[in-house]
Structure formats: C-alpha cells, structure tokens
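Just below is one structure, and these are the notes that go with it.
Other chains dropped; remaining ones untouched in position.
Here the chain labels run A and B in written order, and each chain numbers its own residues starting at 1.
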Amino acid sequence: MWKETKTEMVEASKGRASLGRRALNALLSCTGDMEHFAVFMQDKFVGLQLVVWCLRGVSRVTLANNPLSGALILAALFLASPWQGLLGTLGVLASTLTAVIIGQDSAEISGGLHGFNGMLVSLLMGVFSSAGDWYCWLLLPVCLGSATCVFLYSGFSSVLDRWDLPVSVFPFNTVIVLYLLCTGPHNPYFPHHPAAAPGVLDPNGTELVAVEVMRGIPLGVGQIYACADVGPSLLILVAVLLYSPLLAFHALLGSAVGTLAGLSMAVCPDLLYSGLSGFNGALGCMSVGGLFFTFSWRTHLFAIASAFLSAYADIALGNLLGSVGLPACSWAATLTATLMLLLTGTLAAYRIPIGQVVAPEHNLLSKSHWEAGSTAERESTDV
Amino acid sequence: MWKETKTEMVEASKGRASLGRRALNALLSCTGDMEHFAVFMQDKFVGLQLVVWCLRGVSRVTLANNPLSGALILAALFLASPWQGLLGTLGVLASTLTAVIIGQDSAEISGGLHGFNGMLVSLLMGVFSSAGDWYCWLLLPVCLGSATCVFLYSGFSSVLDRWDLPVSVFPFNTVIVLYLLCTGPHNPYFPHHPAAAPGVLDPNGTELVAVEVMRGIPLGVGQIYACADVGPSLLILVAVLLYSPLLAFHALLGSAVGTLAGLSMAVCPDLLYSGLSGFNGALGCMSVGGLFFTFSWRTHLFAIASAFLSAYADIALGNLLGSVGLPACSWAATLTATLMLLLTGTLAAYRIPIGQVVAPEHNLLSKSHWEAGSTAERESTDV
C-alpha cells in the first residue's frame, strides 16, 4: 500500500494533490498518532482535553497513541466486565490528575504518558482481588497505587533518560508487585489470590486441546489489559489495528511466538488457553517490530527474537516470583524491550530516538525526512 | 522564630550587631552543621579530630551532621545497652579508619560520611545475634562488615554521582543483608535470629492497645538506631532537635505516618509497639521534609507522601524478605528518598544540590543566597 502511495507521489505534479493522497490523508487523520487532533484540541475546554489525555493513556498500554483506539479499548473492557472497566477508568484518571497536580511536563501528560501505568495497576488490582466485584474499599488502593505510578514514572525517567530509554511499564510492574507484597497472602482488608508458578504441572497430565491453544493467541493481545474474553480481546486487536496495522500484526505474531515458547517448556495448559503465555511475547514483538525501530526485514527478525526472549524470560520470572506467590506481570517484555533498545550493532542503526517515535506507517513515510534529521539530532545528544 | 530574626535583621543597622542576632549566633554555634567548629578543629591533634569525625558519623544516621548530636546519641545507646553502645562505637571507628587507610576523600571523612553505615551494620549485627551480649567473636564480623561499608560507599557514590544522588544507607542495607545471608540460619560461630514477615498475624487475634501504639511513635525514631527503649529514643529525638527542630518534627510526623500505614495493613502488633513500623516512615519524611529540599508547604506535603510510600514499601519488602528470614532494614526509606530526589516537576524546583545540603533552618536563612548560586551551579553541572 505504501509503495503505491510513493509511486503516486512521484506521478502527481506539484500543483494538484492526487486523489489517492487525499483519501490517504482522510484515513490517516483517524489512524496513527492523530497529531492534527491534538492541535485541534489545544484551545478546547479543559475537561474535554483531560478525556483525550486519558484515552491516549489507555491506548499507550499497547504502545499505541490514539484516542479513538483508547475509546475502543475502554469499551472492550466495559464489555468484558463493567467493574474492571470502572477500575481502569479510575486508574487512568487518578494517575493523569496526579501528574497534573505534582507538575509533570505538560507534553507528557497530554500524550497520555502518565495514564497507562496507573490504568494497568488498577486493572491488575481488580483481577487479583479475591473480594469479588464491586468491593468498594478497593477503590482506595486503586487511587493510591495509580498516583504512586506517577512518582515512579518521573523518577525512573530521570535515570533512563541518560540512555534515551522509555520508562514504559516499569512503574506498573513495580507498584503491582509492591501492592501484592504489602497486602500479603491473608490481608483482612484487601485479600488477593496468590499467583501460581507457570511450571507447576498438573500431575494427571491433561492433554492439550489444539483449538483452545489457537484461541489463546488472540487472547494474548487481550491479556495486555488483563482481559481473558475472546470478544473484547478482538476489539482490543481492532483498536491496535486502527492505530497501526503493522503493530497489530506484530502483536498477533508475538502472541503466537509466546504460545510456542510456552508449549516448548510444557507450561500449565491453563496459561496457554487464557493467553497468559502470549502477552509478554506480544509486547516484546510489538516494541521492536513496530515502534522503536524503522521497519525492515532485519528489524522483523529481531522482533521475532525479542518475542522469544520475552516469552522465555516470562516463564523464568514466573517460576521465580511464583515461588513467593507473585505474578511476573510484564517484567519480561519490559526488560527485553529495554535490552533491545540498548543493543549496539545492526539493530542500533534502525533505532528511532524516543522523542521521534510515531506510528510505524507514518515513520516509514517520513523515513527519508527523519534520517536526515536524526543524524544531526544524534550528534547533538552524544555528549 | 526565623521570621522574627529576619525582621530584626532589617531593623538592625550595619554598624551594630543586634542583640537578637548575637543570641541567635550563640545558639546556632551549637546547632546545625557546626561549620565553625570544623574550622576550629582543623589544626588540632589528629586523635581528637578522629573523635569529631566519628561523632558526626553517628549523627549522620538521622541525616544530622553535628558532633554534639552524635555524642548525645552515643550516650543514649550506651544507656540502652552498653554492649550495643560498644558495637556502635567500634563500627563507626572501624569504618572511618578504613576510609582513611584506603585513601577516601578527606572532606567526606571529616564530614562523617564514612562512619554511619559502619555504625548501623555493627548495631544490627548485635541486635540480630542470638549469642547474647558480650559475645566477643562478634567483634570480628563487626570490624570487617564496617570496613566493607566503606568499599560499597565509595563504589556506589561513583554510580550515584551521575544523578547527584547521595549514597545514604545503601551500603549498610547491602552489607547487613549479605552478613545475615552469609551466616545463614544455623551458623555455628555467628548464630542469629531469623526476621519474621510483618504480615504474619497472630492466629488468636490479640487486640491493639492504643497507648502502646502511641508509644511506638517516639520509639520509631529510636529504631533508626535499632533502639527499642523509650528513654534513649527520646534522647535521640533531643539530639535531632539540637541539629534542627524541623528535622525532629518530620521524624515524629513520619513515624506517626508509618504507624498509621502499619495499622491500615493490619501488621503484627509487636511491630507497632516496638516502633519498627515507624522508622522507615520517619527516615522517608525527614529526607524530603527537612534536608534535601527547601522547606515550604509543598515540600511538606511531599514529605508526608514520601513517609506513606516508605512505610508501605517497608511492609511490602518486609513480607518479601521475611519469606527468606531477612529483615527489610531501611531499604524502603532509602529507595523512596532516592526516588523523591529523582523526581521531576514541582518538587525538583525545591531540590538543594547534594554538595550544598545543610541544616534546614540554615538553608531557609540563606535561601536567597543559595537560589542565586544554584542556578549557576546547575547550569554548569547539566552537561
């Protein structure tokens, strides 16, 4: 598709904007990062702006940055479980507002960067709570945990900036582990299920059902939001597709790789069926294949390697943390993506500076522009 | 009080030093960092200087830097238990001497920065030892552990300097955990009590005694030195008060916050009564409210947030490390304080560069001087 566009661009004379280009522009206005929308919103009512910031925050969890994707994902979560939807909304709202209050960078806030960690913390608190839905006391740790994410995001970014690394979901992973540790196994106010290690096999060796395993692959995308239903998971996949088809493709591919890794290590079948084996692979694959590196067949291969590494590391960390009743969350994918961003050699040549990361399709279009700019940029940052 | 001083300073003509100012100066000469005393000691006998360095080191544990505070604290420790007092003295001496021998920066040594980690290691070794008081073989690991702290301090400072962060008690926390791990649960030479997780509740649910819980708040200040007696704890509080009333206020406030956090998580009552729930909160609150940031109502709010974060993180780490029989020490407060120092946004505007940290009252007085200086300073360090 992009190739055709390029050919057209050559064909079209400077004076007349080609029809194909106009149609593309209309499509692009709803996909990708929707930067025009951000400009359009700039002088609107603050409450409305906050909604857009939060929706961007919701989509940021899957590395997207598009308010429409965010709205779709939120709808999918409410569809799966209204309680979880409420917790997610509260989480993203609480952390975005905290970021405003403690005076974080406004560009970061409006880009939704302070919302997604809080949202994930809230969703996971809900999933691990054993007090059932609509247990209102849970809203207290949800708000506090989401607010804490902003502190961690800000602190981590000061450290990681030195290597031009994104904070990604480190704050979420830290806060949820601390919350589960803090409430402990038998807390009277905030009880929660302990997480089991993935390697703990059923003694009476149940056979794997191939269809269920296959169904686990799209569920792996839903599990990024701790959602284990097929319908909402597909809706989340559509939301990613809206932001970037390339990112959605790598999400599915990574989830499949994760499932394969899970099979090769004979993990508990439930993990394969529920998509929990796949979501770390999906995140690891997306960050390399779609977002932080210019797409090419080489980065595609690295993305597959990253998916395998994330998936195996997830099983390892799951076994380690499971021995103290903790979940491995997305530590594996986050650490692997960070490792990939630090890599020297072939992959480093394709790396996009964090400040210039946009939807991969946009990036491919503006590649030549970017390449010219990046050289100057890099030289100035390499002190 | 400081406001009055300011008014007086305006009133007083340049020629005549006002009475109020003179009285203030007399008071200030014994409080705060006692910099004049450091100048006065410069050409004295080396042994005497070493005593002052060690006393400064003793006070550094509570973030103070005042030899008189140090002497008071040491007296309090000897009062609580002569054996613990001896261990503490030996620890601060061993680590300060090691720092001299391996050629550490003399300004750091004379400021007591190489003494406090060793002292804490020695005190905790004594507390955890199950061989009873006056078990002389313990002096061997006490000396070696204190000496190791200097190595860790020096190494950590090379890393943390990049972000202008203090090393604080990272070396102590590392060394004591390694010591307890190394000697293991059943060591024939250096036996020790295993630490229990704070979440392990008594099955026959004893009721909380309000008075005991209240008494735990001042004990939380004493627990910074692993001291669980009321009298010595109050003496330690007086020592902090001598250095800076603001710091002492935040110590008590933080200890109260920590106790509150402990109550909300239903930790074991013994932890509340002994002040162990409070001391991480106290340390977290002191570092933000008193020392590393210019005092204002905003930093005060951040200090309370820091106290809560420290206290909850302490419960979480206590549950984690308790599962392998280790204590959480002051990891929580140290990590939280480091996080707060890394924060961007509102709080960062109040941050005092590490090299210019003095007692908060002195800092408020010289605020205008400092603000002018810091801008130039920051620009030059931001490479």
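As a convention for this text, contacts are C-beta pairs under 8 Å (C-beta built on N, C-alpha and C of every residue); 3 or more make two chains touch, one makes a residue touch a chain.
Quick caveat, the model's predicted, so the values are computed rather than measured.
Enquirer: How many subunits, all of the same sequence, make up the entire complex in this structure file, 2 of them being shown?
Expert: 3
The rule is short, and it goes like this: only the chains that are shown with their structure count from here on.
Enquirer: Between subunit A and subunit B, what distance separates the C-alpha centroids? Give it in angstrom.
Expert: Their C-alpha centroids are separated by 40 Å.
Enquirer: Sort out for me which residues of subunit B touch subunit A in the complex.
Expert: Result: residues 162-163, 197, 199, 201, 264-266, 302, 305, 309, 312-313, 315-317, 319-320, 323, 338-340, 342-347, 383 of subunit B touch subunit A.
Enquirer: Looking at the complex, which residues from subunit A come into contact with subunit B?
Expert: Interface residues on the subunit A side: 102-105, 148, 151-152, 154-159, 162, 177-179, 181-189, 324, 383.
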